[in-house]
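Note that one protein chain is taken out, while the other chains of the complex remain in position.
Just so it is clear, A and B label the chains in written order, and each chain counts residues from 1 on its own.
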Amino acid sequence: MLSRRNPQLNANGELIHLLSIEGLPRAVITQILDTAGTFLSVSERDVKKVPLLRGKSVFNLFFENSTRTRTTFEIAAKRLSADVINLDIARSSTAKGESLLDTIANLSAMHADMFVVRHAESGAPYLIAQHVAPHVHVINAGDGRHAHPTQGLLDMYTIRHFKGDFTQLSVAIVGDIVHSRVARSDIHALTTLGVPDIRAVGPKTLVPGDLAGMGVRVCHDMAEGIRDADVIIMLRLQNERMSGAMLPSAGEYFKRFGLTADKLALAKPDAIVMHPGPINRGVEIDSSVADGRASVILPQVTFGIAVRMAVMSTIAGNEA
Amino acid sequence: MTQTLNLDAEALYAALRDGVRRLLAERPDAALVGIWSGGAWLAGRLQADLGLPGEAGTITSALHRDDFGERGMATGAGATKLPFAIEGRHIVLVDDVLFTGRTIRAVVNELYDFGRPASVALAVLVDRGGRQLPIEPAFAAARVALAPGQRLRLVQTEGGRLTFDVKERT
Partner (left out) sequence: MKLLIKNGRLIDPARGLDRIGDLATAGDRIVALGEVPRDFSPARTIDATGLVVAPGLVDLAARLREPGHEHEGMLESELAAAAAGGVTSLVCPPDTDPPLDEPGLVEMLKFRARKLSRCRVFPLGALTRGLAGEALTEMAELTESGCVGFSQADAPVLNTLTLQRALQYASTFGYTVWLRPQDPWLGKGVAASGAVATRLGLAGVPAAAETVALFTLFELMRTTGARVHLERLSSAAGVELLRRAKAEGLPVTADVSINSLHLTDVDIGFFDPALRLSPPVRQQRDRDALRAALADGTIDVLVSDHTPVDSDEKTLPFAEATPGASGLELLLGLALHWGEQAGLPLTTTLSRITCDPVRVLGPAIGTLAASAGRLVEGGVADVCMFDPAARWRVGDATLVSQGKHTPFAFASSGFELPGRVRATLVAGTVAYEATA
């Protein structure tokens, strides 16, 4: 069937929306990472602002709550001198039955230049991107299980910062991968950047065999999954999964798939431990590891602001 | 179309060096900051030739340009490196070609993100006129007139020699 042009790129192959890492050329990803490096140094100045998005309005549209992610986007937008408006959708017109597209149309009439959208359903940002005016840009802050591209990018920035060359690495992603948009974005980014060995680790209910189709090696044994890994990305186990049909209990999960110091010892000695946050201490990761020498969880947060500044400034500079 | 203008870049450099020496003499403990990329080469050479301690600073206009909306992010966005404090310091900016003045405006804004200088003076190799903002150099080694459609650039050849390059803007 027709027209499957990637809606994220304009006719010149430049990024106009960030909806998913899938389908982004390696050059686009690398350019964002390079730009993020510049903005990291801006964050170390006395004056942490640059005027690149001055006069632009960035609307945070979070249909799914997340104060952390919303705050980092807000900080990033303000450091670019944009005006930021946070929309509390739960209490707004959508709760009164206004359709998603009507909400977008109304906000566009208020001269929004950029929407940062988080939604519980996979694909929602694509629907929005299809229906906004040409000069309006959409950034996906997480849609259902599908994608969380800014998290994927900041994870890549973190790996590049600490490990350098992607093409020599073994990366293990551990946890509820089947329900994780972070995992999907990480996997797409890692494969695009040429990481040769990506392991998806977890029990069969959370890491089904057909994930191999995305270019990963499925491991149902934690030891095998993180042996000699350079990078370990731990995913948060959501409450809904912990008791019931997918997993019997948090305790059993932690015994088999939680990252403790002795499991970490199976990885390379200079392995780094990452986590998109917020962490569940004692469920997917032991406190000693989360706070330990190998953990780069806090730098991830710092990098996250610079990466989001890079994404916003890159997109804002390109026309549809 | 490329033509070499009748400008001897190396000869002009000699004049610039003398002019900058005078500017530095008038400003106690002044620091050199070269504007990326042509000005940065010049500042590097000047720092050595004038026997100044430490390194010259490098500064880019990329993050404060006024044409971001039309042209997107400029190259060299990460180039600003200022290995000294700006607060209270006399700064001498160095650039290869001065034209509309917009780059200088953006550079001064970038400079202010790091602190409040005691003063800012500008020394350029070539002033080609065509100002669109109220900005003047304290020293220019040459003044030339070019058609608005022409673009003048400083080029560093192998071995570090400097020459000028004129192109028609496409």
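Here is the rule we use: a contact is a pair of C-beta atoms (placed from the backbone, for glycine too) under 8 Å apart; a residue touches a chain by one contact, two chains touch by 3 or more.
These numbers were taken from a predicted model, which means no experiment stands behind them.
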Chains on display which the left-out chain touches in the complete complex: A
Residue in contact with the excluded chain [from A:Y126, A:F166 or A:Y253]: A:Y126
Options A:G144, A:G277 or A:P299, residue touching the unrepresented chain: A:G144
Hidden partner chain, touching residue among A:A76, A:L100 or A:A290: A:L100
Contacts of chain A with the absent chain, listed as residue ranges: 1-4, 7, 22, 99-101, 119, 121-124, 126-127, 131, 143-147, 178, 181, 184, 210-211, 213-214
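Note that in this section only the chains that are shown with their structure count from here on.
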Where chain A and chain B are represented by their mean Cα positions, the distance between them in whole Å: 40
Contact set on chain B toward chain A in their complex: 63-64, 68-69, 71-73, 77-78, 80, 109, 112-115
Parts of chain A lying in touch with chain B, wherever the complex brings them together: 14, 34-35, 37-38, 41-42, 45-47, 49-52, 313-314, 316-318
